[in-house]
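Below is one structure. I have some questions about it.
Shown here: the complex without one of its protein chains, the others still in place.
So, chain A:
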Amino acid sequence: MACDDLTVAHDRVGQLRVTDNGCARARTLFALPALPAHCFIRGRAVPLDAALDAAAALLRNAAFPAVGGLAADTEGVSAALALAERLGAVVDHAASESLFHGLRALQVTGAMTATFGEVRNRADLFVLFGTEFDRHAPRLFDRIIHPPKALFRDAGAVRGFLIGPGDGLAPEGFERLTANLIHAPAIAAALSQLVAGETPHGNRVGGIAMADLARVATALREARFGVVGWVAATLDPAAGDVAVEAFNRLVVTVNAATRCAGLSLGGKGNALGANYVCAWQYGVPLRSRLGAGPPEHDPLRYRLKSLLAEDGIDALLWLSALNGAEVPDTRTPMVVLARPGQPLPHDPEVLIPVAVPGLDHAGSIHRGDGVAALPLRRLRFHKFSGKSSAATLPTAAAVLNALLDRLPATPLPVLIRETAHV
């Protein structure tokens, strides 16, 4: 969600701790120790310059490279994309699976949505598809659904439905309708029909009794401003886009008579921000190949996870300056730019530690609803001279720019590259 209301304390040795308003994810990030960190070539400690030379050599000689992870602030992502453009590389984010459920649906149906601030002050009904809300949108209830104050509704009197596989107690005002989320498209389609006054076939859809769905439809029609929300990461991995299309259609149907908005929940590692930067700089989303001719977007061909699985990449640069981008366990030769303490499946060819945006340097990231970009400030300062710590590490952007400087300025002719990867 990227919350900006945290209280963060320093202890005596400069360690940070979230003391108020943080979720588990934020507490983990801010508690990251400012570890001493070295560059490594295949597990051997080396100076930064040597690591940069080795990384540049690896990338320069690749025929079909990729730049992945992209868990970084705006400047870090920008520099990574520029490097990808120079290399003719494929770009993708570590957490793009959920992102592309929404994006592919957008490109078919469009969307009708609202931002966190609008929903918090206005929404009187929530129909939420998904499960594990605590894990994927930890502060959804305290910041958006039950805020202390709201402008256009009684902050306490919100109704809602949770549609998904979970069981157990529903939050106050909410009712649980147990369903397998594989059926989310059918459930949403039935709701659209019910809202439009039509009668869907059958007595149950996706495990939910039609009478229960009829109550949800009535609630959507009678709400002043309903929200249809979903945790993208918990939708059917193979057809999350189909579900989101159905949600979009449901929202549009409800808006014929009253107001309603879609709300996608979850996301990590500034995935949405990375996609935005790629879109404004190149006109295309992630899962594109940059620099080998005009930007080429193909959400299937350039899905990095698939490319790695089929050995379609011969050199990978992986960026995880923020949390939320696990380094892939791949045989592909890899240059890893990571925050100190990032777990690694094995020693990569080159490892270069980078500073953490928002802890060690200023910058910006995008919030989960896409509209607000938030400033990141530097919170940790190097206190003990002579001891290498994260606070003295270079930023991801600085490392990537240094790599860029080590690569030939003109991209290789497109024809050679195309031949090389066929």
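Note that contacts are C-beta pairs under 8 Å (C-beta built on N, C-alpha and C of every residue); 3 or more make two chains touch, one makes a residue touch a chain; residues count from 1.
In this text, contacts and distances are computed from a predicted model.
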{"item": "Choices \"Glycine betaine/proline transport system permease protein\", \"ABC transporter ATP-binding protein\", \"Lactate utilization protein C\" or \"Formylmethanofuran dehydrogenase, subunit A\" - which one is the UniProt name of the chain not shown", "value": "\"Formylmethanofuran dehydrogenase, subunit A\""}
{"item": "Of A:Glu85, A:Asp124, A:Asp241 or A:Glu349, the residue in touch with the unshown chain", "value": "A:Glu85"}
{"item": "Candidate in contact with the missing chain, chosen from A:Leu70, A:Ala89, A:Leu106 or A:Val399", "value": "A:Leu106"}
{"item": "Residue among A:Gly22, A:Gly206 or A:Pro295 that touches the chain left out of view", "value": "A:Pro295"}
{"item": "Hidden partner interface residues of chain A, rising order", "value": "4-5, 74-75, 78, 82, 85-86, 103, 106-118, 120-122, 143, 148-152, 224-225, 255, 258-259, 261, 275-277, 279-285, 290-291, 293-297, 362, 364, 366-367, 370-375, 409-411, 414"}
